[in-house]
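Shown here: the complex without one of its protein chains, the others still in place.
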Amino acid sequence: MPHQLWTQSYGKSRVRIAKVDRDADVHQYTELSVDVELDGDFDAAYTQGDNSLVLPTDTMKNTVYAFARELDPCELETFAWTLGSHFVENFDHVSHAAIKITQTPWQRLVIDGEPHPHAFSGSSTERQTCHAVITAPTKDGEDPEGAIECGLEGLTLLKTTDSGFSKFLKDEYTTLPETDDRIFATTLTAKWVYNDTPDDWRGIRDRIRAILIREFAARFSPSVQATLFEMAAAVLDAEPAVEEINLAMPNLHRHLINLSPFDLDNPNVLFLPTDEPHGNITASVCRERPEEAHAHDHG
Amino acid sequence: MPHQLWTQSYGKSRVRIAKVDRDADVHQYTELSVDVELDGDFDAAYTQGDNSLVLPTDTMKNTVYAFARELDPCELETFAWTLGSHFVENFDHVSHAAIKITQTPWQRLVIDGEPHPHAFSGSSTERQTCHAVITAPTKDGEDPEGAIECGLEGLTLLKTTDSGFSKFLKDEYTTLPETDDRIFATTLTAKWVYNDTPDDWRGIRDRIRAILIREFAARFSPSVQATLFEMAAAVLDAEPAVEEINLAMPNLHRHLINLSPFDLDNPNVLFLPTDEPHGNITASVCRERPEEAHAHDHG
Amino acid sequence: MPHQLWTQSYGKSRVRIAKVDRDADVHQYTELSVDVELDGDFDAAYTQGDNSLVLPTDTMKNTVYAFARELDPCELETFAWTLGSHFVENFDHVSHAAIKITQTPWQRLVIDGEPHPHAFSGSSTERQTCHAVITAPTKDGEDPEGAIECGLEGLTLLKTTDSGFSKFLKDEYTTLPETDDRIFATTLTAKWVYNDTPDDWRGIRDRIRAILIREFAARFSPSVQATLFEMAAAVLDAEPAVEEINLAMPNLHRHLINLSPFDLDNPNVLFLPTDEPHGNITASVCRERPEEAHAHDHG
Partner (left out) sequence: MPHQLWTQSYGKSRVRIAKVDRDADVHQYTELSVDVELDGDFDAAYTQGDNSLVLPTDTMKNTVYAFARELDPCELETFAWTLGSHFVENFDHVSHAAIKITQTPWQRLVIDGEPHPHAFSGSSTERQTCHAVITAPTKDGEDPEGAIECGLEGLTLLKTTDSGFSKFLKDEYTTLPETDDRIFATTLTAKWVYNDTPDDWRGIRDRIRAILIREFAARFSPSVQATLFEMAAAVLDAEPAVEEINLAMPNLHRHLINLSPFDLDNPNVLFLPTDEPHGNITASVCRERPEEAHAHDHG
């Protein structure tokens, strides 16, 4: 056979659900978008048009609906794990199930100082994320294994001072002036894994988020790189359950506007916000450097 | 002459600026996108390729920069008015200048209970808006006239109960069941005009916003229409300076998911959020109905 | 009563349909997004929570589906007219129905030189549009009246030369250099109305589109304004059925990049494409100037 299927995955993306917990007078509201992806012995579908082992992606969607009815989806990690385990446990030919959940946050409205029992605002770009990959056990009777990566995205932060960039490498294409005072703006994406099951999945999320924000603002930033590392290291310092954390921090430039043509000075007060081009800084920080050679990620 | 220029406008859109007020240890940060649009005697540019009265849109951009340096742009209304007046006062052939400002809100970070002096978060989809149209005076020596419309957009609100829709008109295409309990979600756009210059432009904005949110959540909603009217009326009741207010409230449906194929009930707990199609309800409410015939806006 | 409903409209947006005409071996495929909006005597819904005259927006959606099944939706104008007429003819309290249709174009695939009978590509940002407003007759027995505006949007055009901008008005904020050779890029939105019912709605659309493209490219452009006017005038010249045409042409700048820091010249070869800020030129051209004063549109 001259060519063969090498890798495959198939699934359903953007399965949206909203669940209202009405058990008490004070309602809870959870809104998620779920992606399901299966890997395993699906070769015949590709190479022979044989669908007999293909669970329809429409069925995956229905499964999300049914599980969201019966379980509490607001703890993303356990919902993802249970959902993914269903597929590897019920279908022998499924070797891996990947569940990605993106949660849209809705904040309870506070009106005249009082939390409202059932009204919420949803004007945030921030999202809570969870990506679980469940692997079928290699031997009968064993439990599925897996990995859960937690995270957040769309958290936009800015400081108007306490940031500089100087003493950098220069070549014949370098025109950037050194500065010891610039605006630092970023939209943070964070992903992390635990070395142990946390007692309180939502509590540790909230703490990690608070640490990232606090460290961003805490002290002078000599570069995005240095602040990124401080933010990641502070999470590892404060939370022993976090084994590794990856932060992506685009440098969303605010360029100083040249006002000299209009006989005006600009002592770091007026800036041009711009979306493109933008810098991109990404790094993973872990507790202990694995012995293998330094890994490179050009994804 | 076989055809003529009937209407025109030209200008610059999406002129972005960020201004840092560093006068005190506690910084203020303002981020705006400004549109400038001029109308007047520009016919020769269109019909004869004569640019002698065309102020370049690049110059409009520079003017925004220079005015933002010299003025305080964070009071949107006075910034828009001053900017627009510049064009009608300095150029006799400009009959109208329209300035539209969209403000990206940045919230001061609160870290360990303390407001941070120079760090902010900007993860909100909400925007504050201001649209000023300045008209050249018809007689020499008079001041320019104008109108200022204030507003907000991107304010997403939801309530999980206290909303229904029943006893509506039915025809042969109606399949919607009546309900006395549904989710009500919307992304509010509000625009209003004042009958007098407010003492505190920012204070009244904040109060209007708070009233809109409070009324959205306040009581049972028999329809988007009724709640929209209550929200608008409450603003007019509380703020005598508001002459008219226009609200656009899309009905961002959360459809009840049918779980009966899986032998599951769904007592108003699991919903499908969807962006399309969506309902659209828009209305203006004013203090006193003008005597002219009911106006229709199909814009 | 202290405040009153002044204007209102309500409806359903983004009702999407795809229709396959399978009557012949060669299939036709039409894909539309339809907005329906009604105006009329809906005050009680707003002011009294009385839904008895409110046709649900869900019913509007169903009506679009049923009409799309029974009619040929690919002639946008007649489909919009018939749909809108349904609402004003069947509901006495509906004074106006506005139908907006946006068509996603799908091009038949040509494979090895042969048009394929049922495969299409849909990778275009261009859209065909139609906006019909149907007004209830003021007297019984009369037919509804109305207006149809046809158009297109998302047609992106660029020329690498034969464009300049010079001899323009300068003030103290002007820094733009004059040029007799620049790149001219725009994304055209066109809207026009007919003074008579065209024989062939699709034919005249295609001809208007071809004229707009041809004139854009035809000769030296001294300004966006002048080229816009030539494009509009050419449509009026060639198509007597067109009464008025409105063109919106943002100036999507390609700025010359300064390469002198790298000891490189840049004889109009390397440019920076940018989305913001951008110029905005909009004008309407009609056959004959109405006698009323020059109209201004600051929308």
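By letter and in written order, the chains are A, B and C; residue numbering begins at 1 in each of them.
Quick note on the criterion: contacts are C-beta pairs under 8 Å (C-beta built on N, C-alpha and C of every residue); 3 or more make two chains touch, one makes a residue touch a chain.
What you see is a predicted model, and the numbers here were worked out from it, not measured in a lab.
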Check the options C:C74, C:L169, C:V193 or C:I213 and report the residue that touches the missing chain. C:I213
Among A:V15, A:I101 or A:L158, the residue in touch with the chain that has been omitted: A:V15
Which one, C:D41, C:E75 or C:E126, makes contact with the chain that was left out? C:E126
For review purposes, identify every residue of subunit B that touches the missing chain, sorted by number. 172-173, 175, 261-262, 275-276
Omitted-chain footprint on subunit C covers residues 16-22, 27, 29, 31, 62, 65-66, 68-70, 106, 109, 111-112, 116, 118-126, 154-162, 183, 185, 213-214, 216-217, 254, 257, 259, 261-262, 264, 266, 268-274
Please output the residues of subunit A touching the missing chain, sorted low to high. 2-16, 33, 35, 37, 39, 42, 45-59, 61-63, 66, 90-91, 95-96, 98, 133, 165-171, 173-176, 222-226, 228-229, 232-233, 236-237, 244, 246, 250-251, 275-290, 294-299
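Quick note on the criterion: only the chains that are shown with their structure count from here on.
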Rounded to the nearest 5 degrees, how far is subunit A rotated relative to subunit B when their C-alpha atoms are superposed? 180
Shared interface numbers for subunit B and subunit C above half of all numbers used, same, or below, different? same
Nearest-to-centre chain - CA centroid comparison: B
Centre-to-centre on C-alpha atoms, which chain is most distant from subunit C? A
Inter-chain centre distance, subunit A versus subunit C - centres from mean C-alpha coordinates, in Å: 39
In whole angstrom, how far does the Cα centroid of subunit A sit from the Cα centroid of subunit B? 32
For subunit C, what residues touch not just one other chain but two or more? 173, 175, 275-276
